Each structure stands twice: as C-alpha cells, then as structure tokens.
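Following: one structure in structure tokens, then a few remarks.
Here the complex is missing a single protein chain, while all its other protein chains stay put.
The chains carry the letters A and B, assigned in the order they are written, with residues numbered from 1 in each.
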Amino acid sequence: MTELRSIFTDEFVNLLTKISKEGIENASKGFAGMLGKELTVKSSSAKLVKLLDIPKMLGGPEDETVAIYLKTEGGIAGQMMLVMPCEKAFGLVDMIMGEPIGTTTVLGKMEKSALQELGNITGTYFLNYVSDNTGRSVRPTPPAVMVDMCAAILDIVIATAGIENEEVLMFDAEFVQGDLCTEIQFWVIPDPQTILAYGAK
Amino acid sequence: METSVGVGLGEIAVSQNCEEILVAFGLGSCVGIGAYDPVKGIAGLLHAVLPEPLNGSDLSSTKYVGNGIYKLFEEMISKGAVKERLIIRIAGGANMLTSPGLSKTFDIGTRNIAMALKVLENQRMKIVSQNVGGNTGRTFRIYVADGKMTIRMIGEKETVF
Partner (left out) sequence: MAKILVVDDAEFLRVRISKMLVGDGYEVIEAENGLLALNAYKAEKPDVVLMDITMPEMDGLTALREILAVDSGAKVIMLTALGQESVVLEAIKSGAKDFIVKPFERDRVVGALQKLIG
C-alpha cells in the first residue's frame, strides 16, 4: 500500500482524510437512521490500495456475500459499496423492518429492496457531505443489491476502477452495530481521474 | 492428495502435476480461459479481468484477455504443449449488476467474453465448451490429472462443462 503523501501534497492529503472521516461519519448517521439503532464507526481511513490486493480485504473468495453497490455522478465520479457476509444481511433487514432478529432467513424481493434503500441512504449521505463541503453537485445512481461469491462481487469494483490504474484511492470504514454483533464494511472509491484532477498542483 | 493452486486476478498457472487442481475462485465479470494438452498432460488457466488496455496502461499485463491468452499459450508451449492439441474451455464473464439503474453501464463481463472469442478465433483455436454470461459468479477448476474442467455457482454443486 502506497502512502497518500507520496503522491499528493500534504494539503490535499489532509483534505482527503477529512472528507473520508466526516463523510463516513455522515453516512453512518443515515445508516443508523434507517435502522433506528445506535452505530459505531471503526477504522475509518483514506488509503491507496493496489487493485489486485482488493480481494484480500474481505473474507474467502467463495464466501456468500451481500453487497449494496452504487455509482456516483457529477463533480466526483466513483463507486460506493456496503458489503457484509450474507447471514449478517438477514439481521439488517430485520432491523430495517422493525422485526425481531432472526425473522428474515431468505433475501427475497422485499428484503433486497430494504437493503437497496439502506445503501441509497448511506451512500447519499456521504455524497451530501461532499457536495455541501466542496460546492460540487454529486449524485448517486439507484443502488444494486448483489448476493454472490465475494470474489465475483469484487470484480465490479476492480474492473470499474482498474481500467487505467493499478492503485486506487479508497475511503473505508466498519460500521459496528452492537445488537447484531456485526461489522459492515463501507467503501468509497472515487474515480482516479477525478481525484488526480483535484490533486494535481 | 490433491492440491489446489489458486489463480488470482490477472494470473496464469500452468501445471503438469497430476495432483494439482488449478482454480479461479468467484469469476464475476472476469473470464477464465482453460487449456489442456491431453497428450502431454499439461493444463493452463488464465484469470483475465479486462478486455483490453487503454492508452498508457501496462500493455504487457496478463489482466487483459488478449495478452493473457498469448502468454498462457506461450507458457504451455514452453513446457512442451502443442498448440493444435489444446482443448479450450472458457467460463465467467457474468453481468453482476442487474439493477435497472446500473446494468447498462457495466458490461465488462460481456466484453471480456467477446474479446476472448475474438482472440481465440484469430488464433484459429476451437473452444470446446463455454459456461459464460448470466448474472452469477462461478468458480472454475481444471484437474491436471485428466484435464477435466468444472464450474460451481453459489449454493450449487460443481459440474463438468
């Protein structure tokens, strides 16, 4: 993993770190609001990651995983994703729907729709922070909910970001919800060309 | 005692070891190209990520389908395989995003398959079978012992193709 400082100026690194921390904090508020529950944000960071190392960041490549994926458009293009093991997604759906944990055992159309909305609010809140603090309009696409092998899901992130780059900037954090004993990963990967355009001095 | 040899993003593995199984786990939009020389018992697997490089990218990288296929054959031939004998099967290239707002913007899986077909046709190589497209990830295995190739999707059994 390369240090941000080796590529960008100190000033830009500080800005990226601030956006990462406060944007993620705002995103977590949206997330918590949907659940109606308390949430903690852990290990929030801004870092450069080698594309081909991304699969190692989550569990086993064949682990059944749920991801809620969005792209962003406007002033800052990029990707965002909430990702978790499949069984943890059931508990999230229960919370969103106000049901006791353990009620949901299958992700049908309605359950996926609830997760879609969770992804929409979380991702949009991150973008709201960026927009209000940079003066640039940034909007999300409608989210996609994927349930599949971990590696297959990550292909999207890697192929989209990796068209011209070996390394990408990533903002990431874990959302920890006590009742669920769950850590959900939240990733934001701004489009590398956009970031370079901002960072070039 | 069988050993799995993982073939990660942009990697190629070639083996003559009967106890090995070459595996590309969870091919989503990525495409796996498998090749087997039944006379020499040499198996090779490429895990390609993108159809082609853009300007300024690393043109020699095997994460690109075209370059990956050339290197796969090059390596197998250097170990004694004969190109005309190679049995080729391809798997993967799924469109993982099926939501109405996004599916049209992401067609890398389809483009990977199209590039693989084009390159193999240019090389005059016949594809014996393919398990491609759709919206689900696949794990692609090649058993070096007999060249058997299988795919497995989540929640399902491994099947020969």
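Basically, a residue touches a chain if its C-beta (ideal position, glycine included) is under 8 Å from a C-beta of that chain, and two chains touch if they have at least 3 such contacts.
Model, not experiment: these values are computed from the prediction.
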Return the single residue from A:Leu4, A:Ile19 or A:Met34 that touches the missing chain. A:Met34
Missing-chain contact, candidates A:Ile19, A:Ala46, A:Met95 or A:Ile121, resolves to A:Ile121
In the full complex, which bits of subunit A touch the chain not displayed? Write them out. 30, 33-34, 96-97, 109-110, 113-114, 116-117, 120-121, 124-125, 127-128, 131-132, 137-142
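In this text, only the chains that are shown with their structure count from here on.
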Return the distance between the CA-based centres of subunit A and subunit B, expressed in whole Å. 29
Taking the touch rule as given, give the residues of subunit A at its contact with subunit B in the complex, in rising order. 51-52, 55, 61-62, 64, 69, 71, 116, 141-156, 158-160, 162-164, 166
Which positions of subunit B touch subunit A when the two form their complex? 8-10, 25-30, 49-50, 54, 56-58, 63, 94, 96-103, 105-106, 108, 136-139, 154-155
